[in-house]
Each structure stands twice: as structure tokens, then as C-alpha cells.
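All remarks here apply to the structure that follows.
Missing here: one protein chain of the complex. Every other protein chain is in place.
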Amino acid sequence: MEFVLLIFLPIVAALFVPFLYKTVKNIHTGWFVFIISAALFIYYLRFIEKTLNGNVDTSTLSWIPSLDIAFIAYIDGLSLLFSLLITGIGALVVLYSIFYLDKKREKLNNFYVYLLMFMTAMLGIVQSDHMITLYLFWELTSISSFLLIGYWYTRDRSRFGALKSMMITVFGGLMMLGGLVLLSIMGDTYSIRELIANASSFIGHDYFTLALVLVLLGAFTKSAQFPFYIWLPDAMEAPTPVSAYLHSATMVKAGLYLVARFTPIFASSEVWIWLVTGIGLLTLFWGSFFAVKQTDLKAILAFSTVSQLGLIMSLLGASAVAYHVTGADAAIFKFAAFAAIFHLINHAMFKGSLFMVAGIVDHETGTRDIRKLGGLMSIMPVSFTVAFIGSMSMAGLPPFGGFLSKELFLTSMLALRDFELFNFATWGIIFPIVAWVASVFTFVYSFYFVFKTFAGKRKMQSLPKEPKETSLGMLLSPVVLAAIVVVIFFIPNLIGKMFVKPAVVAMQSGLYNHPDEVTVNVSAWHGWSPELMMTLGIIALGAFLFLTMSKWQKLYDIQPQYFSLNALYDTLMVFGESGMNRLSRFYMTGLIRTYLVYMFAFIAAITTAALFIQDAFAVDMESFSPLNTYGIMTAVILVLAVVMVLFAKTRLAAIIALGGVGYSVALFFVIYKAPDLALTQLVIETVSVALFLLAFHHLPALKRHGESTKFRLGNFIIAAAVGITMTLLALSAHSQKLIPSISQYYKDTVFTEAAGGNIVNVILVDYRGFDTLFEIAVLAIAGIGVYSMIRLRLSRKENSDENK
Amino acid sequence: MKTNDVILQTGTKVVFFIIFLFSIHIFFAGHFAPGGGFVGGLLTTAAIVLLLLAFDLKTVQKALPFNFMIVVAVGLLLALGTAAGSILFDVPFFTHAYDDFNLPLFGVSSLHTAMIFDAGVYLVVVGSTITMIQTIGGDS
Amino acid sequence: MINLLLLPIILPFFFAIILLFFKENVRVQRTLTLIGLAISFTFSLVLMAKVKADGVQTLTLGSWPAPFGITMVSDMVSVLLVTTSILITFFIVMYSFEAIGKERERFYYYPAVLFMLTGVNGAFTTGDIFNMFVFFEVFLMASYVLIVLGGEKKQLRESIKYILVNVISSALFVVAIALLYSVIGTLNMADISVKIAEVGQPGIITVIAILFLLVFGIKGAIFPLYFWLPGSYSAPPIPVLALFGALLTKIGVYAITRTYTLFFIHNMPVTHELLLVLSILTIVAGCIGALAYFDLKHIMIYNIIIAVGVILFGVAQMNDAGMTGAMFYLIHDMIIKGALFLLIGIIIAITGTSNLRKMGGLMKTNAPLGWMYLIAAFGLAGIPPLSGFTGKLLIVKGAFEAGNVWGSVFILASSLIVLLSVIRIFIYAFWGEPVELPTTKRRSYRIMIVPAALLVVISIAYGVGTEWIVPYMTDASDVLLKPSIYIDAVLKE
Partner (left out) sequence: MEFVMAIVIGILFMAAVYLILSKSLLRIILGTGLLSHGAHLLILTMGGLGGTSPPVLAEGVTDYVDPLPQALILTAIVISFGVTAFIIVLFYRTYAEHKTDNMNLMKGNDEHD
């Protein structure tokens, strides 16, 4: 079985969704989608056997072999773990959505099409070994996320959020593509595995750091790291199942996946370790700090997600240190990798359940505003329990999974102090401090989320709906997730063996041969270690802050609205519209003269510059033919006629003067032995003048329309520049005849081969008859144009956009 | 004024025929002396313009009852056809043929397919310029 | 059949002439136009197969030896462009049945379209620099007729500007040819290449090279010669705009590509660096415009300019990846621009306005249109696996390989602006609260949507089926990068 095809199963299934939605009216379309994702989940479970032993499996579907582009599904511990999360949580979310979205009121066909599209995209990202197709799926997640956030597209906030998320994530994706292409050039392959295998050959390449930064831009934008996180809170406009799925458990983890996947390549770089760890910690702190400020349940969760993603990111950064140290020191950084993956699993579970609860509260009370909520504990006991479990896990308290991974996290951060390279000895102390402060805020917002909603006084009058416990169906998924959160606490090492260790081996390839070599043993009790002390501190300070929250929460209002990253984004977007509009207005005047001035100035400037810089200007008097009296006389006449055209006061004078120029040109043709030209020019000039005269009574009088002196001076300068350029060009080109003309051939063959005597005419009808054929076509088309211009007059309206 | 008009008109008729004949001459001269389809065509046009100046548009249209757009099309077809004739013989497009023929009236004359092509040129030039002049003149 | 390579030029020409006989009979005109285009398309496919199998096809007209007669050359570059042009014209003609109106149809609309196609195909195929000028004039003259056809106030006003600019550029074209002829003494492009190589491109030829860049740059709308384009292109009805947008600027791009790969190749640090800088500035200018407007037509028109910049950026790399990418992107852009213009034409027909702020909620009434638009928009922005991706990927790769790292990153970033500009149309027109549609003006768009849909489908196929297209594109890029292939084919004895 080519399991690469399974990546496409959801999107192929999506093709049937609209059909099912239309025909099978009484069954919720979600059930079909549920079956797909559940089936995939079960299928992927089978791979655990393989990854347990560190084995991998690949499957290829070729796409553009000539450009070496293919879909290569590659399943190792890391991609399997993600695939399971995607399909497993996917199935639960779909189950939840079946009860959450009303099949009568909502356009379910669209919803599930997007969701299935997204599932394919995610599976593609985590399984792709080929960087180009990885990018393909990467953008597909951005697109499906765009469509899902904009699902209720008549709402302003939805559209705003959809665009924002797309702009930021697609930007990251494009930059990432740049990085991937650079990698492919340096490593001469598109395959990630092969890159990892010969990474040593291009470390230190000129492009190495640039590629690193570009790839990280992709990861950071997708995983909502500082300062790109701003799209995530606005993405909460999506229906809650979407938030639970995309914006907590899967899509945002794609960035983490990418960092994990590329760790073996980039870990050697100092920039990588500093950026990933530093930005991760900053994001952790930032997210947790601002989560407390929020009043919308989903917004709190969004910021908490940002913060948790930062936590995992920093762990991934720390894990790269393992490539720089050996022995006992290395063990602790290998530890970080374990912690990262472990927390990733925990987070997916508890955050998924929390989002679902937030959805339930919204569904049953009609609001997500935490200021209007309170005391729901007794009305919605099951929901409360789930929320409690999730929040406590998030706060890092026992007996929940989050506690374990939090401890591992603190251990890793403490270890960073002792890392000797890259200035860590000096600055490393910052890491545990920031980690600790952030954990305090994490504690605060976790409590804030669950207790402000469920404990305290009931505020019935402020609720739009009479609250009640929700249906069993909707509770099913969050309960399952909450149960897992508890279970993980008790069997962390089993989880570690089954999922985490194989993933760690995949991630830190080169450091291990077999998953069993990852010697991490998680235990709830690990002695009176510094970590535990820190945890106790967190609980103490966190509890204090939570209890006094109403006193200091106002402090957040000090931050002015215009001084934030969101404001920066808004400014950029406004700049993109009205700013560009103003800029464009500045030079797009709508006047053809302005445009011609730009063009002529550029043409004259660049040609003259090139002429002199390239040392191409030359006047070779030898090459010129001797002066000729008639020629000079004609030249004088011509120039006089030109001057008359310039200074003509009436249209008739101008037309006659123009004719004068034409006849002087004809004279030149006579002088320079071009009888055909002379004849033609003569007749054409006559016919042209006749045309002018025929059109005469349609023409306006010759007016200058008050051209100011400045205006005319400007025109004169441009005109003089162009004129001089032409003279210089003509002189230079004539003085540098490098190769004689081909025309001797015509003189030799005109009689013998073409049976003619007038060479010019024979060239026209024979040697270059093709020119003539199409030149008369031009004349014919001009005739058609004149005819239809005069005869067809559709409207005198200024604006007629409906195509007549 | 009336007499003047009559004199002018009669004069013009004469001049018209002179120019017209000259234009035909120029057209045939083209292959060996200055001239050819263009100039021939343009001269014919000039002759007709002269008529237009002397008479009014309607009279001229009556005298020359062609749809000049069709003249253009025929001219184009003629030119294209001459050039495309070579397709039938599978020689490169535009390969002309010429030979001496013994014609009943003209005696031995050299006939060249380029001449047919040039006739097409002539027709197009006449057709399109007259179309332009007629439509411009007819526009009020 | 040695004249095969002429058929895509001659057939539209022939049908255009025939149409002149049927001025009043619109039905006959429509039928003949479609038949003519279908036949031309068939022969262009045959020609493409022949070029693929036997290499560059050449024909020196009138049986004269090569540099003396006019040589027509069909290499993969030209035959690809010719085929695509015919195809797009076919769909636009189909669209015109509903969109252009009986009046225009009666006044030589179809002949003008076919004449323009003749000129376009001729310009793509000719191997003679002066003959290229003649073909330029053919399609220009036809485009003058098309842009002004109907004589609406706006059309007249904008036509003057359009014609003025093109008259200037034609004069410069003649000047450039005259200068080149003075120095090198020949007009045949292969011969020019040989002779320039002989004298090693001294300064004067570099200057002439720059002059040619400016001439073609005016047609191709590169910075700072593009200013005339947005205003002029927005004046004519949508089918004409679509034709212009899909075909005309591409001729400028083609001509730059041809001259800058075939003969002006001995002083690249000057000429190609200039091209590179101008192409980037072109993209910048296009991006500014694409964001600045709230008018459907303007947004799309500025996207034409961006695409020109991207293609020329690829060409300026002068390496395999860059050139193949440029070819990919060139053909992609013709197809997708055709599709997008037709689609926005339908939007304008439905809403009765081209102002984005006056639209909304079309998703409720015209969902299929919305999806098609979205796909085309993503294709334009180069989202894989749609049609714009491969080209952009290769261009970016080529630029990295050539060491233009920041240029490459810039190209990637510009895709975001392209995406933003076209997604904004989607968000404003299709999302949001539905606005009241002018019922009186609304009419069936079903006929119009067929050609648009077909073009979208072709663009999808172009992206997904890249594998089948690659060999053609690599052939095209080979012949561009190895002038000897072209020269040998023309000057063979």
C-alpha cells in the first residue's frame, strides 16, 4: 500500500462532501468526515510498531520527475506522532462539530471541505520528505485556515482575521520557500533526509545563515511566535471546532515540526540556538503575560496557545545544544528534546479540550465574555470538570500531564546556564528567570480561565441565554481528551516509549541509533530539586497574583492601543492601501505629459550616459561624405519649416508648414538618390495634407492653453536632451561602421535572380515582400479603424462599465 | 461662380484622367524604374481626391460605386494569394515565378508574379485611402 | 510542408480578410472567427510537435538565402507563445459573443482581433529585426482600432495617450534598427548575432542594446516606461482589455528576451545588470499600483506590470533555472491573466461597477464564480500546485544560483503583495454582506463563464501537469541560452 496516497484521502473525500450534503439530508455530513479521519488514525497506529524500533518507511508518488519534484511520504517517529495527532484530534473535533454546528443553519458542505483540505495539508507537511511538496502543503494549510477563519464571511472580524492570518503565514511560507531553495542548492537535493545526511558538507556555506533565518521565518509565523503571533488571536473568529483543531492542536504546531525536523541541519549554528530558544522564551513570556489581560474566553486560550508554543519552541532550541556538548552535559539537552515532544502531546490534549469547553460555554450561554460569566460550576458540572483538568494541566500542577512536562522544561532551562559556548555562560541565567516568570503568569491565567467562568457568583441577567449542561455528544470529545490528560500523568513512560522517544530519535538524528537509547525516565517525584522549588514558588506567587487580580489587571490598560504589534500590522495594511494610494497619486497624475516627461528624461539620460560610460561616442569625419550645396540648402529649408511649425499661430499655417517639412524630406530623397522614396513621399505628403484639410472643419483653432514659461522651459530642456541624444547617436553609429552592409547581394542578383531593375522595388515586392504584405495590412487596418471610429459612436457617457 | 465651377469641373476631369493614367503607368514601371504599387495607388487616390475637391462627395460616390472596404479585402487577398501560391508548390512562401510569354497583343513580354502582388498592394492602397477620405468627408 | 511555420500567422490573416466581406452578418463573422482560430490552433500544435521532434524550424521567404530574404524562425520559445496566444484569443473571442455587443461586432471587431493576432504571432516568429517592426505595427494598428472601437468618451481620451506612446516607441524602434544597421549592416537576427560576436560588442552596440531595451520596454511596460499602461488599458471593454493584458505586453517581454539572449550577450555586466535592476523596479512600481487602487481593472492591470518584472528578472539571470522559470512564468501569466480578466469582467457585468467598495457578498449568489476566481488568484500568486508556482520556483532558484540573493528574496516577498491585491478582490467582492445588485443591468453570465472556466481549468492543468510541460520549457530555455542552436538553424547551408 502506497501510504503516500493516504495523504490525499481527505482532500479526495472532500470532493464528495458537497454531493453528500445535497443528497443525504437527514444524516449530518460530519459523520462521513469522522469516519475518514478515524480510519486514518487507526491506519497510522499500525506504524507504531516500526517506529518503536527506530525504523522508518517511505512511499513515493512522483509529480514532476524532470524537475526532481515528488511527493515523498516519510514516516518516522516524529511524523508518525504528528500524523496521529492530526487524525486523532481531527476525529474528535469532527465529532464535536457534529453537535456544535447545526446542519440546517450552517453551510456544512463548505466547512467540511475546508477541514478535509486542511487535514491533507497537515498530513502532507509532517510526512513530506521533499521540501518543495512540503512547501505546497504548507501553503495549503494557510489557505484552508484562511477559508475556515472566514467561514462566517459576512462578519467583519472574520474577514479581517482571515486576511491577517493568511498574510502573515503566507509571508512566512514564502520566506521559508526561499530558505528551502537555498538549502536545495547548497545540498544539491530536495530531500530532507539527504540534506541531513550531508549537512556537514555545506555548514558554513555563504547562504547557510540566510537559509536558516528564512526557514525560521516560516516556522515562527506559522507557530505564532513573537512578533508574528498577532494573527492567532484574530483567528479565533473561526468556528470553535476550528480553533480547537487548527489553532491549538495542529496547524500552529507545523512550525514546531519544521524546527524539530531541521534541527539536525541547523543545530551547529549559534544563530539557530539563540533565535529558537530566545524567541521561544520571549513568546512564552509575552503570551502568558497578555493572556491575563483578555476577557474573551477564546482570546485567553489563544494567548495561552501562543505562550505554550513559545515554551515548546524554546525547548527545541535548547535541544540543539546537544549537538555541541558531549557526555553528561549532552544528556540534559537530549532531555530537552524529550521535554519538547512530551509537552507538545500534553498541550494538544489539554488545549483541545479547553477550546471545546469554551465552545460549549459559548454555545450554551451565548457569550464568551468572561466578565459576564460566573458560577456555572453547578449548572455545567461535566464541562467544569473538563475545564478544570485542562487548566490545571496547563498551569503545570499534579496530577496532570502538564506538570511533568513543565518540570522537564524547567530542568532544561536551568541547564542552559551551564552551557559554555556562544556566550551562554554570561547570558544563560536569563533563561530560567524568564521561564519562571512566564510560568507564574501561566498559572494565573489558567486559574483565571476556569474559575472566573465556573466559580463565583452567577450573573444570569447578563447572559443572552439560559445556561444548561450541554448535550452528551458535544461533551464526548472534551471528556476523552481530559481523560487522556489525567492518564498521561500516570503512565508517562509508556507514552514516552511509544511516542516521544521515537520522535526524539527522528528529531536528533545522528545522536541515537535506537529509541531505547533515549534514557529519559519521567517520574512525578524527583526529589527536592531546584525545579520543584521553582514550582512551589510559581504556585505561591501565582496564587497571590490570582487572588489580587482585580487590583492589578487594570495595569494592562496603561499600554496605549496604538503602541502594539497589532497596531503595527494595521498601520502596515493601511499603508498598503491609502499609503500606496497617496504615493501613487503623487506620480500617477493622469496626464500623459507627465508620463512622457518621465520616459523621455529616462531615455535621454540613460542612452547618453551609456554612450559616454561605454566610450561609444565617436565622430569620424573621414566616414562622412562631403558637404553638398543642395543638401545644405534643403536642410536650411527644412529647419525653417520646422520652426514655422513650432511658431505657427493658426492651424492652417501649421499644417502647411508641416507639409513643408514633408516636401523638404522629399527633396532630401531626391538629393540622396532615392527616386522611389521621393515620389512616394511627395504623393503621401499631398494626400496627408488633403486629409488634414478634409478634417479641417472638425479641428479646433490652434491654442496654447496658457502654457507658462516654466512649463515651456521644462519641455524645452527635455526636448533638447532628446534631440541632442539623437544627434550623438547618429554620429557615433555612422562613425563606427564595423561591418559592411549586406546590400551588395541585392545589387548583384536583382536582374539575374529576381528579373527586375529597380532594386528598391524588387526588395519591396520580392526580397522583403513579406514586409510589404503586412505593411499594406497596416494600411488596411488603419482604414478600418478610421471607418469604424467615425461611424460607430456608442455613447457619450463618461463611465460605462457594463460592457456594451 | 457657376461657370467657374463648370470650368473647374471639366478641367478636373481632364486632369483626373491624366493623373490616373500616369498612376497606372507608374504602377507598371515599378519593377524596373521608380514606381510600383504604392506610388501608383497613392497617385490614383490623389486623382480621386482631386475629383472630390471639384465635385461633392455624392457625385464621386456615384461615379465610383465601389465599396472600397471590399476593394481593400480583395487587394489583401490578391497579395496574400500570390505569396501563398507557393504553398501549393511546397516552396518557401513568397517565392515568385516569372517567365517570358508570347502574348497575342503585346508580343513577347515578361510576366512576373511579383506584378500580381504589386497589384494587390495597389488595390489596398487605393481602397483604404479612399475609405478614409470618404468617411472623413462624409462625417458632419 | 516547409511553410508550416507560417500558418499560425497566415491563417488568422486570411480569416481576417475574409471577414471583411461579411460586415453585417455577425453570425457568420463569429463562426468564421472561431473556425479560423481553431484551425490555426491545430496547425500551431502540429508545428509545436514538429519543433519538439526536429528542432528549430526556419524558412527564408522567397527562397532567398538566409541573411538576404526575411527568415521566419519557429523555435520552442516562439511556438509556445504563438500557440498560447491563439488559444487565449479563442477563448476571449468566445467570451466576446456575449460581452462585446452587436454594434462593435458589426464594426470589424473580429477582423481587428484576428489582425492583431496575426501581428502578435508574426512578431513572435520573425527572425528579422525590421520585419519584427512591421509586425509590431500590425498588432499595434489593430490594437489602436480595438482600443477605440465604440468611441466612448473615455476610450477616445485614453486611446490618444496609448497611440502617442506607441508612436514614440515605434519611432525609437526605427531609430534603433537604423543605428544597428549602420554598425553591423544586417537585419537578420541570426546574422546580427554572428556579426556582433565577430566584433565583440564594442560600446556602441551596448548603447544600441540599451536603446532596444527601452523600445521593447515601452511595449512591455517596464519601469519607468510603464506609466501610460494603467490608464490606457482600463478604457476599452473587458474582452479587449483581456487580449491586451494577456498578449501585448508579452511581446515586449519576448522581444527583450530574444535580443538579450541572442545577440546582446557580450557585455552582460552592463546590459543584463540594467535589465535586472529595471525588472526589480518594475515589480516595485507594479506592487504600489496593485495596492493603491480599489478598482478591479486597475488592480489586475498593475499585476500585468508585476508579472513583466518577474519574467524579466528570470531572464536577466541568464542561467538554466532562471530562463526555464521565465518561460514557465511567461506562458502561465498569459493564461492566468486571460482567465482573471474574463472573471473580473463577469464580476463587473454582474455588479455593474468596477469599484470594489460597491460590491459584496457575491458568494451567496455566485459561488462557482467565487471559487474559480479564488483558484485563479492563488494561481497568479504562485501557490502550488497551481500554474504560477513552477515558474516562480525556478526563477527564484536561478537567481540564487546566480548570486542575486536579495533579488530572489524580493521576488518571493512580492508574491505576497500579489496575493494581497487579488485576495482583496475576493474578500470585498465575494465575502461580506451582499449588496443590492442592479437588476436592470444584470444579465445572464452563463455564456461568459464558459470560456473563463475553461481558461481556469487550463491553468490548473498547466500547474498540475507541469511534468508534461517541462520538456518544452527546457527546449525553449536551451535555445535561448545557446544562441548557436538558433543561428545554425537559420544560417545553415
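Letters A, B and C mark the chains in the order given here, with residues in each chain numbered from 1 onward.
Operating definition for what follows: a contact is a pair of C-beta atoms (placed from the backbone, for glycine too) under 8 Å apart; a residue touches a chain by one contact, two chains touch by 3 or more.
Keep in mind that what you see is a predicted model, and the values were worked out from it rather than measured.
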Note to self: Under the definition given at the start, what are the shown partners of the omitted chain?
What the structure shows: A, B, C
Check: For the chain left off this view, which of B:L8, B:A33 or B:L57 is in contact with it?
Finding: B:A33
Check: Who touches the missing chain here, C:K50, C:R106, C:K153 or C:K364?
Finding: C:K153
Notebook entry, point to check: Among A:M380, A:L414, A:L475 or A:I776, which residue is in contact with the omitted chain in the full complex?
Noted result: A:I776
Check: Out of C:M1, C:A49 or C:V174, which touches the unshown chain?
Finding: C:V174
Next item on the list: Using the touch rule from the top, list residues of chain B that touch the missing partner.
Entry: 32-34, 38, 125, 128-129, 132, 136
Next item on the list: Since one chain isn't shown, list which residues of chain C touch it in the complete complex.
Entry: 130, 133-134, 137, 141, 144, 148, 151, 153-154, 156-161, 163-164, 167-168, 170-171, 174-175, 177-179, 181-182, 187, 230-232, 234-235, 292-295, 355
Checklist line | Interface residues of chain A (partner: the chain not displayed) | finding: 581, 584-585, 588-593, 596-597, 600, 619, 621, 623-628, 631-632, 635, 638-639, 642-643, 645-646, 651, 654, 658, 661-662, 665, 668-669, 672-677, 680-681, 684, 687-688, 691-692, 695, 698-700, 702-705, 707, 714-716, 718-720, 722-724, 726-727, 730-731, 733-734, 741-743, 746-747, 750-751, 757-760, 763-764, 767-768, 771-772, 775-776, 778-779, 781-783, 785-786, 789-790, 796
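The rule is simple: only the chains that are shown with their structure count from here on.
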Next item on the list: State the pair with the higher C-beta contact count; candidates are A-B and A-C.
Entry: A-C
Margin query: I'd like the Å distance between the centres of chain A and chain B, where a centre is the mean of that chain's Cα atoms.
Written below: 64
Next item on the list: Could you put a whole-Å number on the gap between the CA centroids of chain A and chain C?
Entry: 27
Check: Which residue numbers or ranges of chain C touch two or more of the other chains?
Finding: 13, 20, 61-62, 69
Check: Mind pulling the chain A residues that touch 2 or more other chains?
Finding: 766, 769-770, 777, 782, 784, 787, 791
Note to self: Touching residues of chain B toward chain C in the complex: what are they?
What the structure shows: 69-70, 72-73, 76-77, 80, 84, 86-87, 90-96
Next item on the list: Mind listing the chain B positions that touch chain A in their complex?
Entry: 26, 30-39, 42-43, 45-46, 49, 68-69, 72-73, 75-76, 79-80, 83, 93-94, 96, 98, 110, 112, 114, 117-118, 120-121, 124-125, 127-129, 131-133, 135-139
Notebook entry, point to check: What residues of chain A sit close enough to touch chain C in their complex?
Noted result: 62-67, 69, 132-133, 135-136, 139, 143, 150, 153-154, 159, 162-163, 166-167, 170-171, 174-175, 177-178, 181-182, 184-185, 207, 210, 214, 576-577, 580-581, 583-585, 587-588, 590, 592, 594-596, 598-599, 602-603, 606-607, 610-611, 614-616, 618, 726, 729-730, 732-734, 736-743, 745-746, 766-771, 774-775, 777-778, 781-782, 784-785, 787-789, 791-804
